[in-house]
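Right after this comes chain A.
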Amino acid sequence: MSDNNSHKDSFEYVNPDLVDNILSQYPDKRSATLPLLHLAQTQEGYISNAVVDTVAQITETHPAEVMDCASFYTMFYLRVQGRYILQVCQTLSCSLNGADALVDHITDRYGIGPGETTPDGKFTLMKVECLGSCGTAPVVQINNDYHEGLSKEILDELLESLQ
Partner candidate 1 sequence: MSDFQPILTEHIHQKECHTLSFYISVGGYSALEKVLAMSADDVIELVKASNLRGRGGAGFPAGVKWSFIPQDGEKPKYLINNADESEPGTFKDRLLINKTPHQILEGMIIASYAIGCNTAFIYIRGEFFKEYQLLEKVVAEAYEGNFLGKGILGSDYDLDVVIHRGAGAYICGEETGLIESLEGKRGWPRIKPPFPAIEGYLKCPTVVNNVETLSNLPHIINRGPEWFKSIGPEKGPGPKLFCVSGNVNSPGVFEEPMGIPLKDLIFDLAGGIKDGNELKAVFPGGSSSAILTAEEALSVNMDFDSLAEIKTMLGSAGVIVMDEKVDMVQACLNIARFYAHESCGQCTPCREGTAWLVKILTRITSGDGNSNDIDMILEITDNIGGLIDFSKGSFGKTICPFGEAVAWPVRSFVEKFENNFRQYISQEESVT
Partner candidate 2 sequence: MATIVTSYEPTFWDKLYFPALLRGLMVTLRHFFQKKVTIQYPDAKYIPPEGYRGLHRLNKYPDGRIRCVACEMCAAACPSGCIHIVPGAPPWEDGKERYPVSFDIDLLRCIFCGFCEMACPEQAIELTEIYDFSNSSREGLWINKDGLLEVYEMTKDENYYMKKSHEADLTSG
Partner candidate 3 sequence: MDIVTLIIICVKALVVFAAIMLTVMAMTLAERRISAFMQNRLGPNRVGPKGLLQPLADGIKFLMKEDVIPSGVDKPIFLLAPVMLIVPALMTFAIIPFGSELHLFGRAIQLQVADINIGVLYILALTSVGVYGIVLAGWSSNSKYPLLGGLRSSAQLISYELAMGLAIVSIILLAGSLRLNDIIIQQQGHFLSWNVFKQPLAFLIFVVAVYAETNRLPFDLTEAEQELVGGYHTEYSSIKFAMFYMAEYANMITASALTVTLFLGGWDIPLMNEAALGNLGVLLSVVSFVIKTALFLFIFIWVRWTFPRFRYDQLMRLGWKVMLPLALVNIFLTAGYLTLTV
């Protein structure tokens, strides 16, 4: 059925006020689905079935519809990811400026291909499409932070600093 491999049975937001705040902003509850999923992912690291159920309950929709929504977006992870998610932009501008070399570099360095996580659960490598920072290509997004105008050396330094 779903690609979800979570085993957690229940999920609760640690900060219910934030949930209420989000709900209060929208004219209807369902519109809050995306922010709620974002919030849950910040908390859990990924979207588990339990998250889906909880969000469905809050937004008064069917869990399937929440899953329908969550699975559509690339930023919602339906399975556990590494602590640092290395998202290398591979679209044209970045590709022209050496993004592919960065991917190869990371693969060589950690032995993980795109979509894979290091055994220690620290890094997940992802090839993503345009990150909207083509002027400073190549770009790697690590979790929420953009790192622009990278070369192998700068990337190495950056990765070291994450140790």
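Heads up, the rule we're going with is that a residue touches a chain if its C-beta (ideal position, glycine included) is under 8 Å from a C-beta of that chain, and two chains touch if they have at least 3 such contacts; residues count from 1.
If you want to know what made the cut, all candidates are chains of the complex that A comes from, given by their letters.
None of these values were measured; they are calculated from a predicted model.
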Options 1, 2 or 3 - which one, within this complex, touches chain A: 1
Footprint of candidate 1 on chain A - complex, ascending: 25-28, 30-35, 37-38, 59, 61, 65, 68-69, 71-76, 90-93, 95-97, 128-137, 141, 144-146
